[in-house]
Structures are given as structure tokens and as C-alpha cells.
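Right, one structure below, let's go through it.
With one protein chain removed, the remaining protein chains of the complex are shown where they sit.
Order as written gives the chain letters A and B; numbering starts at 1 within each chain.
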Amino acid sequence: MSRIFRFAALAWLALLAAFGAHAKDREISVGLQAAITSIDPHYHNLSPNNSLLRHIYEPLVWRDANMRLSPALATSWKAVDDLTWEVKLRRNVKFHDGSPFTAADVIATFKRVPNVPNSPSSMATFVKPIVDIQAPDPYTLILKTATPHVLMPSDLASVYIIPKAVAEHASTEDFNSGKAAIGTGPYKFAEYIPNNRIVLKANYAYWGGEEPWDKVTFKILSNPAARVAALLSGDVQLIETVPTADIAKLSSDKNFNVVDKVSNRVIYAHLYQWKDKPAPFVTAKDGSPLAKNPFLDPRVRKALSIAINREVIADRIMEKRAVPAGQLLPDSFYGTSRKLKPAKYDPEGAKKLLAEAGYPDGFALTVFGTNDRYINDSKIAQAIAQFYSRIGLDAKVETMPSSVYFTRATKGDFGYMLLGWGTESGEQGSSLRSLLATKDPARGMGVTNRAHYSNPEMDRELTEALATMDDRKREAMIQKAAETAMNDTALIPIHYEVSTWATAKGLKYTPRTDQYTLVMDLRPAR
Amino acid sequence: MKAAPAALVEPAAAASPAPAAQGPWRRFAAEFAESRLAMAGLLLLAVLVVLAVAAPLVSPQNPYDLSQLDVLDSKLAPGEHSSSTGKPYWLGTDDQGRDMLSGIFYGLRISLAVGASSTVIALAIGLVLGLAAAYFGGWVDTLIMRIADIQLSFPAILIALVLLALMGQGAGKIVAALVTVQWAYYARTVRSAALVERQKEYIEAAHALALSRQRIVFRHLLPNCLPPLILVATVQVAHAISLEATLSFLGLGLPITEPSLGLLIANGFQYLLSGTYWISFYPGVALLATIVSINLVADQLRDVLNPRLRK
Partner (left out) sequence: MIGFTLRRLGQGLLVLAVMSALVFVGVYAIGNPVELLVNPQADDVERARATAALGLDKPLAAQYATFVVRALHGDLGRSFVYNIPAIQLILDKLPATLELAAAAMVIAVVLGIPLGLVAGLKPDSWLGRSIMAGSILGFSLPTFWVGLVLIMVFSVKLGWLPPNGRGETVTLLGVPVSFLTWDGLRHLALPALNLALFKLSLLVRLTRGGTREALLQDYVKFARAKGLPARRVIGVHVLKNILIPIVTVIGLELGSVIAYAVVTESIFAWPGSGKLLIDSINQLDRPVIVAYLLVTVAIFVVINFVVDLLYSFLDPRVRLAAAPAH
């Protein structure tokens, strides 16, 4: 009996081994972190969607690996005057269905963008400034705006172009079923199973030349350990967002390559400064309310900033996959100032500043943060609380899932809140405008200023900058506004996340700053 | 009435008198001690409980006090020494520089408290409702069982999230979530056991003797429903502890600065593939020891308490 059982078990194992999975040549599988919510390129303005759909569709203007603008479906663009842009389109480009790409497709696409039913986050923002659009010939576009719109080329980079016939009739379902999933990109749609996988096939007629892969399967592996396990077992050949815990081991393993690149995402602390309200969860050490909100004092804000040892967080918590931050975008980006360095760790100085501000014995605060949104977010929160306990504050930590966190943060439930911000346009003016400008919904200022920080001087400098068409002059003005804000410790920048990818041996992946994962950047190593 | 003939109500447990030679407690202890394995389990459990209660006295560090942690000491292997104080970390440190040994003592305390209190409360609620449903039948039964249906299909995660959103983090909320999730199990188990018992001859006999309802429920129905319930409860203490770990794994558990054993395991989980094994291995061993000892004790308790297994 037991011999038969053993024989059966052995036979079973042999069979299993014989069926071991082997990826075929020119076929590649990729482990992604976040779900793709639609194949409709204008349904959900969400980074993972925009990244994946870039394989199928293309915009007029594209951002290269360093987020500098480069030609895509447009070959050139220029501002004719303050209110007019002229865009030249690429010739001899064909959609996946064989129809030629012309100006009519762009016009129809721009018309569709603000009108996608049930869209939870539309792309309308990017085409809203355009009040009129003309095509003097099939390969030229004239765009008119009501006010000077300096970010036009950057906006054009965010809208994927679809054929006119599709733009006029297709619903989101038609895209998901593949019927309407027609673009000009290097890959064609093959299969979409929500929250599971997306399969693409090569577009051999691609204008930019043929890709090295015939078939690409994107698997949604949200659990970080599952993603690493899939790579280790050969189930996928490329994964994004390698958990920091596994980076050291993967880097030292000959069978895998790890690549990284500093991203456009800054992790920062916002300090509650709402008018006429005490900061929540910021009290005296015995729990009684403080006479006034300590965060209104720039000395306290600065003390809280220099009390954090950013080098240690980057080194120990982030396994060197973070760059200490002194502003809202890493140094090479448009509008960043070279004068703004990460605050130097100085616990004694922090204590002195607190004493000067009238808190020689410190106070109590709770560091709030997410635990499922940013890389190692809950660990960063704990480390920061550790540093605060060293300068005599009673620091507690509370972390929670984003579903609960963001609603409460916006409502003003938290005094000290850790957040992250990825600047999609890649220029610092827009991050200042969203995070630090005084709240003014009508002008789109301070939309994500959850702390209600307000600094009239910075507002003035920023408003002027945003209305300046000249790129050079504008950059200098944005830098000035950034210096004003950061010297006031408007918020506490912690670090810039470094995005990581890992590939199986024999592959070379060129990383991007915007955290997109593109198979176009994956090549067989020679 | 008290003279209800023992033969008639057989095998009702509570009514059958213990041999008079020894006191009931001593007899109970003697029966329990018959199994050496159970005694070993009891000893282990006692040690663990003592460690949990005395955690602040026996721990080298207060792992919940952030000012005592040093992130520069993070992820040290077992036996390595602190860079600042030079003291050794016998079981290593986690990613915050938390001494794992101290973390385990304190975590044990929280895990045991959460597991035991949620099980006891859920058991009490489930027992009362289950007995009521079985005994009264009719609309009482319907109402309770339909509420249980709703309860059982409501995911623990959703309950935990709502509690977290409304009340913030804390051990009390976790216990509330665990009780909410678990009482229905007991209610259904009790009801099904009681339904069978209710139809048995001894209850009919008790009815025939016109015993009061209360007396029938508590003296006759309850003792006979207990064995399956104790069985489920011991499994559920373990389940509660591990459910708490799962909620922690999903980011819905206790505050991360005050980890339970489950949260320590969940935190260390991400280091499993990377070779920094001790962060989740040692808390795992502690959790295993706890649950094994609880079950060894409970198994023997059940055998001793079960009237039908008495020799």
C-alpha cells in the first residue's frame, strides 16, 4: 500500500517537474503593483492606467525618461503668441485598424475627453484651457486659449489620441472588450481581465520600428512578496516597485538585475495651520490643550524639520532607495532651486528653537500616516516619531489604510500628517500651486493644501510666475517662490522616493522618473 | 423535585453527583494530571502568562517607548550588540531597532489579552443567543439566526475598517471587531447542539417533571452543549489571535508602535524572502507555543469536563 503511494507520489512529482513553466522567446511577463481600471484612455486619470495604456495609445507630445518633453505624434509645437499654439503632426502614422492618423482624430479625441460618462477622474483638466481648435491642413493644428497657458505642451503629453470613428461612438465597455482599443502605439490590445491581467501583442506596423517582444502579459500582483516570488520563480521577467527588504538580496543574485531611478514623488509632512482651530492631536504633555497652535510658529516648524535625520531614514528604512529632500522635486527638475538643500540633522538646534518658541519642555503630538500608499510609509512614520521623542516631544504614531486616511486628512482630522506628492507635469510650479498656495478653489490654487498653509508673499510670487510665458524667466520666478516657501518651512520635505525595478538575467531595463513601467524600455541584454 | 431519579435523567452531567470520597476540585485536578502532555502544556501556558504579565519587569527594553528605540540599530541579527549602549539583542532587532525579545514579551501580553477577551465575550454572547434560539424556537430562533447570517457574511475587514474610521486604532476596537465577527459561530454551534439535546429523553423527562425553564436550560441543556463549544472556543482563541494578525497584515490592526505577536509577524513577513528571518520567525515561534499550550490544556479540560467520557 505505502509502496504504491510512494510510487504515485514520485510519478506525480516527475510529471509536475516536466511541466515546469518556461517563457518562450519574444514573450515577456511583467508583474505590476496596481490594478488597471480600464482600457479606455480617457476614463480614469490614474498613473498605473496612463502607464499601461501608453503601450497601446500615444499622445502628441511625450516625456522622456527624465520627463523632458519630446516629439511623439506631434513633430513640433510652438507658441505663436500668448494665446495661440501651433502643432505639427507626424505623417505616415497608422492606427491599429489601418486607418491613417490625421488632425481630425486629434480634434475628435479632445472633444471626447471631457465627456466620458461616469468617469471617476477625467482628463478634462488637460483640454479645458483650449477654447478653439482648428486644422488648416490634416497635419497642422492651431490651438487657442483664453488666457496664457504655459503648460500646454505638458498637457498635450497627458492625452492619448484615438481614431475619430472610435472617439465619436465608443463607450468605456467597447475599450475594455477590445473592440475600440485602437491606438497608434507599439503594442495592440489582446486581452483585459479586470484586476487580473492584460495581454498585448506587438504592432508590427509601428511607425517607430518593431519591438523585440511579440507578446506581453501584465499581471497584477499587488502583494509585494507575491511580486518578488513571481520573479524568483521565473513566472515573470520584470517587476516594478521591488520591496526595499528584498533589494539587497536581489542585487547580489547573479540571476537578477535591479535598477532604480529617483522619482518625481516627494514624501512630506504637512502641519495643520487652519484658521481659528487648534491642531488636532497636538497637546501639552498632560493632554490638555495648548494656548495656541504651535505649528503657526515658523520656529517650531523648522525645529520639527531639523529634528529628522533624513540620511538615516534613507539609509536604514529605505535601504538607500530614497534621496533626502529639501524641496518638492529632485534637483534636476524644472523650477527647482539649487539653494534648497535638505535640512541638516540637528537635534540640539531643534531643542533650542522649541525653547525659543516657548516650548522648552516640548509638547505631545501624533504622527499620522498611511500604511498602504507610499513605500515603507508606516515605518517612516515610526522613525520620525523616534526622532521627535529625542528632542523631548511625546510622539505617538497612528497609521491607517488610504481609504480612511485621505478623507480624514482633507477634513482636517490630523495635526501632523505624512503625505506624498508625485508631480506629473515634472515642474515645481504646479506642486507649489497645489500644495502650498493659499486655498482659492475658484483659481485652482491650494487644491491639496490640506494644512491650509498661507503665505501671501509666496502666493504673489507664484501667481506672477504662472502668468509668465518665457520659460527661462518663469523658471527663475518659480525658484524664488520655492525658496520663500521652504525657508518658511511651509511643509517638511522628507525624501524623494527612488523607484525600483528588477528583471531576470539577460534583460536590460531603462528606468523612468515618472514611475511608469514601459516594456518599450525593456530590451534583451547583448 | 430535587429527588429527580438519577437514572431517569441520565446522562445529564451536572446532576450526577461526584463520588463523595474526594472534593470535586481535587478529583478534577487528579483527572487533569493524568495526561503528562496536558501538564506540560499547562506549565508552558503558565510560563507564557507569567512572562506576559511581568513583561515590563523581564524585558530588557520597553519596546513601546519610541525614545528607547534606535533606528540605527535596525535589523541587527540575534546576538549583535547595540551601537549606542553596547547591550546585546538576544533575538535581534526589527526595522525600527526594536529589541525582538522585549517585543515578544509585550506582544504576548497583547495577543493573549485580545485573544482571550474577545473569545470570552463572543462565547458568552453566542452561548446565550444560541441557547435562546434553540430553546424558544419560533420567531426568536428566526431573528437570531438571520442576524447571525448577516453577521457571518459581513467580512471582518469591513467591520474593522468601519470601527477604525469611526473610533481610531486601539486594542479595544480590535476586540470589538473580533467579537462582532465571532459570536455568530458560537451561536450556531450551540444552537445545533442544543437542538439535538432538546429532543432527547432527559429533557422531555425534565419537562414531564415540570422543572422550571431556567433550570432546564442552565442545569440540563447547557452542560450538555458545552463540550462541542469548548472545542470550538479553544480553536477560536487561536483563530482570534491569528485573525488579529491578519487584520494587522492588512493594516487594520493595532497601532504599529505597540505590536502584538501577530503584528510582529506581519511586520517581519516582508523580510521572509530576504534572509532577515528573525523578525518574523521568533514571534512566530512564540505564537505557536502559545497556541499549542492553550490547546493541550483545553483538550484535556474537555475530556475531564465531558460527563460522557467519565470512567
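To be clear about the criterion, a contact is a pair of C-beta atoms (placed from the backbone, for glycine too) under 8 Å apart; a residue touches a chain by one contact, two chains touch by 3 or more.
This is a predicted model, so every value here is computed, not measured.
Peer 1: Kindly state which of the options B:73, B:94 or B:141 is in contact with the chain not pictured.
Peer 2: Spelled out, the listed residue whose C-beta touches the missing chain is B:141.
Peer 1: Taking the full complex into account, find the residue in A:332, A:403 or A:510 that is in contact with the omitted chain.
Peer 2: A:403
Peer 1: Which listed residue (B:64, B:89, B:105 or B:185) would be found touching the missing chain in the intact complex?
Peer 2: Touching the chain that is not displayed is residue B:185.
Peer 1: Who touches the missing chain here, A:37, A:84, A:251 or A:468?
Peer 2: Candidates A:37, A:84, A:251 or A:468; residue touching the omitted chain: A:37.
Peer 1: Provide the residue numbers of chain B that touch the chain removed from this figure.
Peer 2: For chain B, the residues touching the absent chain are 37, 136-138, 141-142, 145-146, 149-150, 152-158, 161-162, 165-166, 185, 188-189, 192-193, 195-196, 198-200, 207, 227-228, 231, 235, 238-239, 242, 245-246, 249-250, 262, 265-266, 269, 272-273, 280, 284, 287-288, 290-292, 295, 299, 302-303, 306, 308-309.
Peer 1: Could you list which residues of chain A touch the chain missing from the display?
Peer 2: On the chain A side, contact with the omitted chain comes from 13, 15-17, 19-21, 35, 37-38, 40, 43-46, 117-122, 124-125, 172-173, 176, 193-197, 219-223, 225-226, 229-230, 232-235, 372, 401-408, 410, 421-422, 424-425, 430, 434, 441, 444, 447-448.
Definition applied: only the chains that are shown with their structure count from here on.
Peer 1: At what distance in angstrom does the C-alpha mean of chain B lie from that of chain A?
Peer 2: One centre to the other, that is 44 Å.
Peer 1: Inside the complex, what are the residues of chain B that reach chain A?
Peer 2: So the residues of chain B in touch with chain A come to 65-67, 69-72, 74-75, 95-96, 161, 164-165, 168-169, 250-252, 255-257, 269-276.
Peer 1: Under the definition above, what is the set of chain A residues touching chain B in their complex?
Peer 2: The contact residues of chain A facing chain B are 224-225, 228-229, 232, 243, 245-246, 248-249, 312-313, 316-317, 371-372, 378-379, 381-383, 385-386, 389-390, 395-401, 403-404, 408.
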